[in-house]
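Below, a portion of the complex is reproduced, with chain positions unchanged.
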Amino acid sequence: VIRRIGLARLVLVADLGGTFLFALEGATIACRAGLDLLGVVVIGFVAALGGGIVRDVLLGAVPPAAVKDSTYPMVTLAGSAVALAVVGAGGAVPAEVVTVLDAAGLALFAVTGVQKALVRGIGPFGVVLMGTVTAVGGGMVRDVLLAQVPVVLRADFYATAAVLGGAAILLVRRAGLSLQVASGVGGAVCFGTRMAAVAWGWHLPLVG
Amino acid sequence: VIRRIGLARLVLVADLGGTFLFALEGATIACRAGLDLLGVVVIGFVAALGGGIVRDVLLGAVPPAAVKDSTYPMVTLAGSAVALAVVGAGGAVPAEVVTVLDAAGLALFAVTGVQKALVRGIGPFGVVLMGTVTAVGGGMVRDVLLAQVPVVLRADFYATAAVLGGAAILLVRRAGLSLQVASGVGGAVCFGTRMAAVAWGWHLPLVG
């Protein structure tokens, strides 16, 4: 029981951590786009919670947790506030810190999305899709609101890491192992391939 | 009973009025964007009903009233037709009229959104969010379809008025007053702060 509580708490902490970081990242990008104070806060909110909201709407889990429960929005406000303070002080969050935390958020959101999809009896493609939408959907909505082609579609081995992580969960489950083990493996695959992509400059080929 | 019917009719008239005006406004903006006839009608529809549709989807109230009931779409068609007629005649709706009616629509949509969210047992942040989404969501989708950063994120004390109106409803409710009174206060706060913002040139600070 103690271990189970420990695990649930770990997941919650990680989930809130990913939310905080994606809000911080989104708000930092918004600060460079000439928005006003409210615009920055909205972009921080959308970047952190947009993927989960789209997933919940597609799975019929409405109202989404991000709307129903005030904890998540408050965490995004904190992330946006930190971004505003850092940018206002003329500073910047170190790029290495952002990269590692961002990869962690990506892996965590991908795992969460796959878990929520698995209990709804949908096909393997849909399960991986829900993981990927959770992980990269917020960033896509953020970029659409900034009137840009989502960066995830243009370059970088990023969404691909979420796809690989989701596929890994399905494969490990099919091998008969528990969801906990599968989730751990899937998260590690997503985090690992993303970090490797950054370290060695992996990119998917550009087309056309 | 008579007073109650009067109130319900007033709310319905105001709701349809807000729908008409937001469609008129959206279609007017679309006329300047080089769209064809259908494009103008679509933008008018989206600008007027997009916020309420997003809210209904997030709250699980599907099909949204704007899809189920033909009255609302027909009102948006009327609003778009007036915009096309005015623009076609080389004219323009007087800016003062638009400003007052737009602030009224904003207040009304914010109140409606908060009311619908309150009956679903969601947290205070989500309630204010639903009011704000109802009020400004249509305009955001309109701007996204026109490939522009939503004006509400860039400048102007606009969505902020909807946030303040929604927060006022929650505060008045917590003070133990009825939803009717709270809605009246919230609507007045939204309308009043928006009109004051226009009169005195209030803006949120730009960032970055």
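A and B label the chains in the order they appear, each numbered from 1.
Going forward, a residue touches a chain if its C-beta (ideal position, glycine included) is under 8 Å from a C-beta of that chain, and two chains touch if they have at least 3 such contacts.
This structure is a prediction, so every number in the text was calculated from the model and none was measured.
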List the number of copies present in the full complex, noting that all chains share one sequence and 2 are shown. 3
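By our rule, only the chains that are shown with their structure count from here on.
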Averaged over CA atoms, how far is the centre of subunit A from the centre of subunit B? Could you give it in whole Å? 31
Interfacial residue positions of subunit B with respect to subunit A in the complex: 57-60, 120-126, 129-130, 140, 144, 147-150, 152-156, 159-160, 163, 203-208
Residues of subunit A touching subunit B in their complex? 30-40, 42-43, 53, 57, 60, 62-64, 67-70, 73-74, 84, 87, 144-147
